[in-house]
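Of the protein chains in this complex, all but one are displayed in their positions.
Now for chain A:
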Amino acid sequence: MLETVKHVVLVLSGKGGVGKSTVSTQLALTFKEKGYRVGLLDIDLCGPSVPYLLQLEGKDVHQCPEGWVPVYTNPDKQLAVMSIGFLLNNRNASVVWRGPKKTAMIKQFLNDVVWGDLDILVIDTPPGTSDEHITVMENLKDVKCSGAVIVTTPQEVAIEDVRKEITFCKKTGIPILGIIENMSGFVCPTCSECSNIFSSGGGACLAELAKVPLLGTLPIDPTVGVLLGKACVIELPDSTSAKVFNDILLQLIDKLSIAAPSQPV
């Protein structure tokens, strides 16, 4: 399973709507822009967001003798994507599945997708600590799972759920690479006043409490929300978000000792 993948990074959060999918797609795109070969696997079966965020809705997964061929974002095939969204024929259709069916689907995603040689595989997850998470954790036991990045927003209500996710990682032996705090402040476009809509400083407090590093703090930036498939580091190079993503990437490369890209750009 995943023999051709060098590193696996899980993007987790106990809380929903904190930006797991946005962070996953932007991390994958940033790695791609740096010349790495990247895979992005979306295991949120009831609410897959990756196809929309990368503007790949309506693309099909093909079957080849070795297994399922993932969807590529461009002909260079530098970024391979897999999501249940590609298997549904109607974007409004719901996937009303109990645990055992979800487990089987995730196992198939992990076993049957022909990723090819990848420097890194990013796995985007649904919120919680249940079937999807247990399945991924159990199956990655035999794979060198490199670790988890935990996403949170600053308010207590989110931190409370994320603490549970950290307990999950510790109990199951998944190394935590660090915490990313998202939506930490909104800068008014007119007067530049910064409002902490979801309070502030929660990510740093949590990092200290759980004794894991804080990888970065991302502001609320409506322009990042509408990038849709484009890398923040390329489209908005001077934005705070781009700087934070670049910085997070360097930290991950360092922590995981990811070798320089196989094909320099």
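Here is the rule we go by: contacts are C-beta pairs under 8 Å (C-beta built on N, C-alpha and C of every residue); 3 or more make two chains touch, one makes a residue touch a chain; residues count from 1.
One rule holds for everything that comes next: contacts and distances are computed from a predicted model.
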Protein name (UniProt record) of the chain left out of view, among "UBC-like protein", "BHLH domain-containing protein", "Cytosolic Fe-S cluster assembly factor NUBP1 homolog" or "Integrator complex subunit 11": "Cytosolic Fe-S cluster assembly factor NUBP1 homolog"
Sole contact to the chain not displayed, among A:Tyr36, A:Phe109 or A:Phe198: A:Phe198
Sole residue of A:His7, A:Arg37 or A:Lys102 that reaches the chain not shown, by the stated touch rule: A:Lys102
Residues in chain A touching the chain absent from view: 14-18, 21, 45-47, 49, 52-53, 91-104, 126-131, 133-134, 138, 153, 155-158, 160-161, 163-168, 171-172, 186, 188-191, 193, 195-199, 220, 222, 225-226
